[in-house]
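Complex shown without one protein chain; remaining protein chains in place.
Chain nomenclature is as follows: A and B, assigned in order of appearance, with residue numbering initiated at 1 for each chain independently.
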Amino acid sequence: MIEPVWRITWFTIACAAGATLLILPPGVVLAWLLARRKFPGRGLVETFVSLPLVMPPVATGLILLMLLSRRGRVGALLERLGIEVVFTWKAVVLAMAIMGLPLLVRTARAGFEQVNVRYERVAATLGAPPARIFLTISLPLAWPSVLAGAVLAFARALGEFGATIIVAGNIPGATRTLAVAIYGYAETGQDSQAFALLLVSVSIAFVALWTANRLVERSTA
Amino acid sequence: MIDLDIDITQGAFQLSAKVRIEARAAALFGPSGAGKTTILDAIAGLRTPRRGSIAVNGRVLYSSDAGINVPTHQRHVGYVPQDVALFPHMLVRGNLLYGRHPGVSPDLDRVVRMLEIDGLLDRRVTDLSGGERQRVALGRALMSGPSLLLLDEPLAAVDVPLRRRILPYLQRVRDELTVPIVYVSHDREEVDLLADVVVMLEAGRIVSVERLARVELHGPTG
Partner (left out) sequence: MLHRWLALCVAVLLPAAQGVPLVKPITVSAAVSLTDALTAVAEAYAKTGGTVRFNFAASNVLARQIVSGAPADVFISADEAQMDVVAAAGLVQDGSRVALLRNQLAVAVPNDRPRTFHSIREIAEPAFKRIAIGDPAAVPAGVYAKQYLEKEGLWTAVEPRIVPTGSVRAALAAVESGAADAAIVYRTDVRVALKATVAWIVPADRGPRIVYPAAIVKTTASASEANRFVNFLRSGEAARIFQRFGFATAF
């Protein structure tokens, strides 16, 4: 079964967008907490969130596989609930989410740190509890960085390969993303097809990054 | 009425202040670095002392012995920082209404008229003059219905002719609303015009507490 390019592209974009949306709420909240609050275990949280950024993606994929497959702790539980993750699109989204999260958190955190803390303090004196300060002061003032972080996470998700192929496999019609398809074509000597998909991949990432930069520029104009 | 008994350490700086303030307007006066803003921050809950207690109108906001430390957003203090810090992503109206609590807050019209900022409600914060920003910040603090107003050098960033124009607003706030004011200043003239009580600070210590003779108004005006 030969998959048309548009189907692979559509699948990849859907997974990457879904993964980015999923990590946005927890990622942004986490970024704010790391920027503004001291809490026990903060250093550990910081380190864990950054790990996927520096580990070889294959290693991340192997860890996910060990946890989620039938023999893994989480996987055994999922099996009893009848939920399959390994070798399905869910694993693709999960791998993309994990690889994108550190980029989102680091970029958003820098944005929050640039918001003058005086605004947040004044808001507190005006009676706003931390959640309200986050939603009405910190987030609106840092949104360009949050957006930039989301776009980076999306672009990273589009290009994700190492972890995805391990935990989601290369299953044409079910888990084959652009990156994985490129690998497949390259490994079977079909360089022109590989190149065509590569162009599609780069174009999408280019448009996403370019759009985000324009938006950020406009907001700070 | 404020009951203060606190020790604060920040790096090499040590502050030790014990005082009871009973006044409509009290000034914390002294050279820069004396610790005036530090005390303001402590009352607002933006800084936690090493030990001690803070009580406003009989309500304990902080007590190291009793393990009480009321979070800032529950202290009902209005705070106008030295750099004013109006929210740049909101219009003047949004800033004024940010801290509004129905039932507790004064009427917006009354505050706006008293501070003469009625024409500014739909303006952007960046379009305001220095004096207008001060008044809006004051209005924002008042609109949260505080039981205490804290002003950090309210006239420092303002040039002399403007000062003369803003001072009456502060006097109005002092006289027409029943909210006590604590403000930081290093300008003696301003202190004399506004304060009932002057707390002199130097190098982290209270040097003197002075009650100024004042002509009392007979009943509220306006």
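Here are some notes:
In the analysis below, contacts are C-beta pairs under 8 Å (C-beta built on N, C-alpha and C of every residue); 3 or more make two chains touch, one makes a residue touch a chain.
It should be emphasised that the depicted structure is a prediction, and the values quoted were computed from it without experimental measurement.
Here is the thing to keep in mind: the chain we left out touches A in the whole complex.
From the options A:V5, A:L22 or A:A196, the residue with contact to the chain not on display is A:L22.
Considering A:V5, A:V29 or A:A186, the position touching the chain not shown turns out to be A:A186 (whole complex). Only one residue in the set A:L30, A:V92 or A:L147 touches the chain that does not appear here, and it is A:V92. Touching residues on chain A toward the chain that is not drawn are 1-2, 10-11, 14-15, 17-18, 21-22, 25, 62, 65-66, 69-72, 75, 84, 86-89, 92-93, 165-166, 169-175, 183-184, 186-191.
Convention: only the chains that are shown with their structure count from here on.
Centroids of chain A and chain B (each the mean of its C-alpha atoms) stand 45 Å apart.
The touching residues of chain A, counted against chain B in their complex, run 116, 118-119, 121-130, 136-137, 140-141. For chain B in complex with chain A, the residues that touch the partner chain are 44-46, 71-79, 81, 83, 85, 87-89, 98-99, 101, 140-141, 144, 150.
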